[in-house]
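One chain of protein is taken out of this complex; the other chains stay put.
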Amino acid sequence: MNIGFIGLGAMGSPMAENLLKAGHTVTAYNRTRARADALAAIGAQVAAAPADACHGDVVITMLADDAALEAVALGPGGILASVLSGSIHIGMSTISVALSERLAEAHHRAGSVYIAAPVFGRPEAAAAAKLFVVAAGPSAAIARCRPVFDAIGQKTYDVGERASAANVIKLCGNFMLAAMVEGLGEAIALVRKHGLDPAQFLDLITSSVFTAPAYKIYGSIIVREAYQPAGFKVPLALKDLRLMLAAGEAASVPLPLASLVRDHAIAAIARGYAEWDWSAVAKIAAENAGL
Amino acid sequence: MNIGFIGLGAMGSPMAENLLKAGHTVTAYNRTRARADALAAIGAQVAAAPADACHGDVVITMLADDAALEAVALGPGGILASVLSGSIHIGMSTISVALSERLAEAHHRAGSVYIAAPVFGRPEAAAAAKLFVVAAGPSAAIARCRPVFDAIGQKTYDVGERASAANVIKLCGNFMLAAMVEGLGEAIALVRKHGLDPAQFLDLITSSVFTAPAYKIYGSIIVREAYQPAGFKVPLALKDLRLMLAAGEAASVPLPLASLVRDHAIAAIARGYAEWDWSAVAKIAAENAGL
Amino acid sequence: MNIGFIGLGAMGSPMAENLLKAGHTVTAYNRTRARADALAAIGAQVAAAPADACHGDVVITMLADDAALEAVALGPGGILASVLSGSIHIGMSTISVALSERLAEAHHRAGSVYIAAPVFGRPEAAAAAKLFVVAAGPSAAIARCRPVFDAIGQKTYDVGERASAANVIKLCGNFMLAAMVEGLGEAIALVRKHGLDPAQFLDLITSSVFTAPAYKIYGSIIVREAYQPAGFKVPLALKDLRLMLAAGEAASVPLPLASLVRDHAIAAIARGYAEWDWSAVAKIAAENAGL
Partner (left out) sequence: MNIGFIGLGAMGSPMAENLLKAGHTVTAYNRTRARADALAAIGAQVAAAPADACHGDVVITMLADDAALEAVALGPGGILASVLSGSIHIGMSTISVALSERLAEAHHRAGSVYIAAPVFGRPEAAAAAKLFVVAAGPSAAIARCRPVFDAIGQKTYDVGERASAANVIKLCGNFMLAAMVEGLGEAIALVRKHGLDPAQFLDLITSSVFTAPAYKIYGSIIVREAYQPAGFKVPLALKDLRLMLAAGEAASVPLPLASLVRDHAIAAIARGYAEWDWSAVAKIAAENAGL
């Protein structure tokens, strides 16, 4: 397929690379051009502006937040103004439920199609094409995009016609990871202060009750305090929690656990860990215990 | 081995049954005798008093809380007063770090041995001999007790000489389950209020990011609101959270997530769900969202 | 003085009335005209559009939220487009720190002046001209507006040249009221469930430790569960907490107590109390205790 790809960050770059490896044509745009040039070395076309990435079958966005996507999609010279009738915009970043709804409607009016397809997985999973893709939008369009999803992920879920459903689910998943990290952080702080070996504790619980790989990945970061280099930085997790809380407020759902982790993410930034991996919320649990 | 077994509740009964099936001699005591009689039908001896269960190689306790164990172990006619020199008391219930330390010391003075060996798993896992056993105490004694652990569990962890280490780890594991249930409860409330299918959501996250069986087991209870019959009732989870918070206070570790779930467990009791499964803390999340 | 007044809600109407009583000329605008007509009966001019209220010395806005003020101030036919050079816009509603900064800058560029002057006090205090005014902006402009503040309040604080300082302080004050109401709500729930008389409890603490009138006013609402008619409805308090949390996030200040009350405000809305006084967050404390 002929694919435009906008946003070559820690996730976008390996995803675009996997699309190239799968034989797709990729026209890539990134605000700082160096990252697009790196991709050109393995076969990508470099777009000088977002509009130049909008002339294929599909344009994928993988941008940092709502503001970035709003500018690129709805701003002057943006995707809505440039995309061909009938082609598909796949929004893969974690954005708000509200923006997803606006984009679906704008594309519908413009004769193009919007699919929300956020992904679960850290940069290493993106590199290994092992992401989980949560896709929502018109089913025919999702079917057409299967080769895209297959090239970057290990499994794709189709969660229905309403694009924003995928965003709700993605936010919930990220929130549950945050709940897990908070739980790990508090438990590991307690284990340490009782003089026990946190690595042994982690081995034990991840080989018995909590066998999901996410527990091992994050638990290992926390036990080793290996918050750098960051897979996802604290402000990105704070953004996701903010979006989750906004989705909660919009539907009148109190989310006290999301509030709790949000407060710890803010504390992590306040204390100088903004560049660290977001699991540094567990560092706050440790510091609050005097560790 | 010749085993005394005190406490035949939802967990203790299937555990004792598995010991019988494995060929051990079991002398069982329960406050309400009917449960001991049921076990007699498949080969157990019935003890008329706790002391009568203390004359074998090992005496296991599986009681509801600190108060019950304290009475049976340290009270008049209790284990400490009755156990043979050199024999082993295995405390398998979830008790406080402090009581575990007192029991280890009391047995040491009495010439007997205390092993803490709390287990992870719900009654169904106990019935299937699929528990995870976390054992701590003198290593020679743990080695002697291997046949006991093998008969009831799928895996045993030896976490060192200090008995209370096993209790710290057990409390941390239960706390992490509580964190998981709170996260599931809030996420599922949001999913519902956004008009999505919670069963589909659960299938998605448990086949991608959260593959540990505990997510499926508890997620399924919450999605179906199948809080009855209870595997473990709310007050038992509240007790475990109280013990976790006490272990935190003793070591100066704030545990805000434990506090949060504790408050929801109290709300569940206040609203009439004391007889429900403890995962009914997720019912509070739902009700607070107007569901 | 010649004063425009935009926004005649539960607070704005009595404030405008007090300006009339003090001898000022008032040109009033309200989206639903009936409220302006009521004021005309006691001497106000009625403006057909916001622009018509912008031709005097001063234009005051007392609107529900950021969106309403943004539309009236910055939208087409709005204040910025209509105000005379050198005249003063006094923003008296509780708005975000960010919007206050934008307004100050926009007025500065336009040759007019922005003063932020939010007020403390409920509608009864507005009627009695007993509000507390927290004013910030160019000091000469504040001095010119003294007659306005004197007509509506019992005391005015000048907190400096930066307009948004007044908004930070107002948000902090509202947050502290929320902390007080949450504390009262939880304490009164406990008093009730221990079988004591909450009215006696309230008399005791408000005549000893907590003598500030706010404790009596809100405590009495909570003790009598007299949440209707509402002085300020729950969604308005939720908005203020949201603004407080945004001010916290902007400066990297975690505000866990604000998060807690926010969750209870959302629960109050979810459970059907959106039309009640915002102190109905205490109703959530009561319900969570099974009352």
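For clarity, chains are labelled A, B and C in written order, and residue numbers in each chain start from 1.
We adopt the following convention: contacts are C-beta pairs under 8 Å (C-beta built on N, C-alpha and C of every residue); 3 or more make two chains touch, one makes a residue touch a chain.
As the structure is a prediction and not an experimental result, all values here were calculated from the model.
S.K.: One chain is left out of this view; which of C:83, C:247 or C:270 touches it in the full complex?
M.R.: C:247
S.K.: Tell me which of B:14, B:91 or B:248 is the one touching the absent chain.
M.R.: B:248
S.K.: Taking the full complex into account, find the residue in C:187, C:221, C:266 or C:280 that is in contact with the omitted chain.
M.R.: Per the contact definition at the top, the residue touching the missing chain is C:187.
S.K.: Residues on subunit C that touch the omitted chain in the whole complex?
M.R.: Residues touching the hidden chain, for subunit C, are 97, 120, 132, 134, 155, 157, 159-160, 164-165, 168-169, 172-173, 175-180, 182-184, 186-187, 189-191, 193-194, 196, 200-201, 204-205, 207-215, 244, 247-248, 251-258, 260, 285, 288-290.
S.K.: Since one chain isn't shown, list which residues of subunit B touch it in the complete complex.
M.R.: Touching the chain left out of view, subunit B contributes residues 238, 242, 248-249, 252-256, 259-260, 262-264, 266-267, 269-270.
S.K.: Spell out the interface residues on subunit A facing the chain that's missing from view.
M.R.: Residues in contact with the chain left out: 256, 263, 267, 269-272, 284, 287-290.
Note that only the chains that are shown with their structure count from here on.
S.K.: Most remote chain relative to subunit B, going by C-alpha centroids?
M.R.: Following the centroid criterion, the farthest chain would be C.
S.K.: Could the interface between the copies subunit A and subunit C be described as same, meaning over half of its residue numbers are common to both, or is it different?
M.R.: same
S.K.: Centroid of subunit B to centroid of subunit C, CA atoms only: how many Å?
M.R.: Each chain's C-alpha centroid was found; their separation is 52 Å.
S.K.: Just give me the whole-number Å value for how far the CA centre of subunit A lies from that of subunit B.
M.R.: Going by mean C-alpha positions, subunit A sits 37 Å from subunit B.
S.K.: Roughly how far is subunit A from subunit C, centre to centre by C-alpha average, rounded to an integer in Å?
M.R.: Chain centres of subunit A and subunit C, defined by C-alpha means, are spaced 39 Å apart.
S.K.: Residues of subunit C that contact two or more other chains, please.
M.R.: Counting only residues that touch two or more other chains, subunit C contributes 256, 263, 267, 269-270.
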